[in-house]
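The complex is shown incomplete by one protein chain, all other protein chains being positioned as in the whole.
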């Protein structure tokens, strides 16, 4: 299991190389990338801010839950922060497992939970010079 | 859209590079790999046979259906044939689309349809020297 | 009329044949061609009576009518991926 919140460029092949085993028949790599357009507005780039000291343990926790779901500890999740241009990879998730259903489910779980719980915020910058914090999700608080 | 049935080694990054667009916020790469064990038997390798002249148009057809599902023509599917060692990539599917749900669904669709319809057969070789054709699926025939 | 037959995977192993041509009656169905094939030889009798087929590289029903020069492929249940 490997998780990281980083300012560095994410290399997809590098994240994929963190998973895989001779016992596994399936591997999934999910990439989130910065789109050139959002709700009809032309985007010039995205700034990702994070509460890094909290995001790292939350990402580890999410990957741990996905590992149970996949029955596999071959899970990697990397989230980038900082200023990202169009097309840049903001998040990469890799899972390998003996069978494909578990790999698909675990990768999907990680990205959905990232969106619900990871303390990260997007400041979207537009070609017209404006910028805006994207509206987010209220994380479910465990009691 | 890009589909291929090939004897060449599949490079995951190369398949991923076939998709992606500034309009897309999500990309999925699925890899099928040869497992070291199946039903408790130690596997030494797998031979994939195909009716290549039919498999190529069937794979194109599957990718075309997935493109409709994803609302994206950024779809690549490559299936390898020949003798594969443990860990080798037998199939790679890449999809990118504006939003993640469509990319996940389309990648999943392609691999499920490959298993149902692609005229490919697996001859599994075991460490004890034996070999066996894996039992397959009867493809649904369009009427 | 003459048709071309293709065998794959297990069917190739069972018969030792990957490709052959056979003569069938004008307007024969694929099922009739399979029956003819199975009757030619004990090896071919090992093939199933109602295999999955493709005619000219497309999946087809066994009751489809064949034409001279058609390619009839007998396909074991598939196992790609």
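Quick notes on this one:
For clarity, chains are labelled A, B and C in written order, and residue numbers in each chain start from 1.
Rule of thumb we're sticking to: a residue touches a chain if its C-beta (ideal position, glycine included) is under 8 Å from a C-beta of that chain, and two chains touch if they have at least 3 such contacts.
It should be emphasised that the depicted structure is a prediction, and the values quoted were computed from it without experimental measurement.
Listed by label, the shown chains that the missing chain touches in the whole complex are A. The residue touching the chain not shown here, chosen from A:14, A:45 or A:119, is A:119. Against the chain not shown here, chain A presents residues 32, 48-51, 53-55, 57, 79, 90-91, 111, 114-123, 133-139, 141-143.
Rule of thumb we're sticking to: only the chains that are shown with their structure count from here on.
Between chain B and chain C, the centres computed from C-alpha atoms are 26 Å apart.
The distance from the centre of chain A to the centre of chain B, with each centre set as the mean of the Cα atoms, comes to 24 Å. Among the residues of chain A, none is in touch with two or more other chains.
Residue positions of chain C in touch with at least two other chains are not found.
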